[in-house]
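Of the protein chains in this complex, all but one are displayed in their positions.
Coming up: subunit A.
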């Protein structure tokens, strides 16, 4: 069988074929694409690459962490929890009945400025344990009704606050119904401290989402009053408290912007707050807090991101170091064929 040269047979048959025209040949057209040979970059995790990647991450992350931490520390915040304190002694065992009663809800609080607070100072109310993201709650609204006067009776999604006295409610739904209705009045040295409640909501909401021709109608007319009432003569696009409230919070602990104080507050200044404690969070043990806070480029006071960045950056630095050590102690030559399994273990096949 030594004469078995593979090519000789092809010659015999091929000679006739070769003469035949090749136009209809099924030979696949050659292209880099069809042969899967497109130019490609093949990154490989070499030790140098890995160490520099870790170093790069730590170089980027640690400064960011430091900067964010500083930004967070620079924010001055005054938090005053008042929902328990504002309940008179005689109601302290039955707060729900207090809030449902017609008793005067006025409550006075005193806040002391610890550090210089540069304007603008944002006034928030903070609710805890209030599930604005509850499924029944978030669904209970009608965006088309809010936007457009013509669909004022589109309340199908608003149950159970869709109709009152057989009339559609505008704005309908649980969200609007439960609008927050505590009010705050600030005075500094017995002087009224102006709180600007303009432009506390998103401009896009005012322009597009809440109609200029939609006015509250039949609102809070039912047996159960959930929260604030709205002035029927003011269009929804200008009801900024409602607009803010309707941007439902993502988490059960949240702040909502109440207004802005547009002057600096000096250290040790004492602010008198007169608040109306109307909103019922007692039925579910919700906390209410009043927050005055400055802001930084990173938002409010929250150290988490800074710490996270420092941790990740530090970890990467540590990894870079340990990889360097490991690599120096026990290097492996890349692509060394002697590491291949069949070379390592000559007996195995």
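Just so we're on the same page, contacts are C-beta pairs under 8 Å (C-beta built on N, C-alpha and C of every residue); 3 or more make two chains touch, one makes a residue touch a chain; residues count from 1.
Keep in mind that, in the parts below, contacts and distances are computed from a predicted model.
Enquirer: Any idea which of "Autophagy protein 5", "holo-[acyl-carrier-protein] synthase", "Phospholipid-transporting ATPase" or "Exoribonuclease phosphorolytic domain-containing protein" UniProt assigns to the chain that's been left out?
Expert: Spelling it out: the chain absent from the display is recorded in UniProt as "Phospholipid-transporting ATPase".
Enquirer: Identify the residue among A:107, A:249 or A:321 that touches the chain left out of the display.
Expert: A:249
Enquirer: Touching the hidden chain in the full complex, which residues of subunit A are there? Just list them.
Expert: The missing chain touches subunit A at positions 1, 4, 6-17, 19, 25-31, 34-36, 38-45, 47, 50, 53, 57, 61, 64, 68, 124, 126, 130-138, 141, 143-144, 147, 159-164, 174, 177-178, 202, 204-205, 208-209, 222-224, 226-227, 247-257, 280, 283-284, 297-300, 302, 304-305, 308-309, 312, 315-316, 319, 323, 327, 330, 332, 334-337, 339-342, 347-349.
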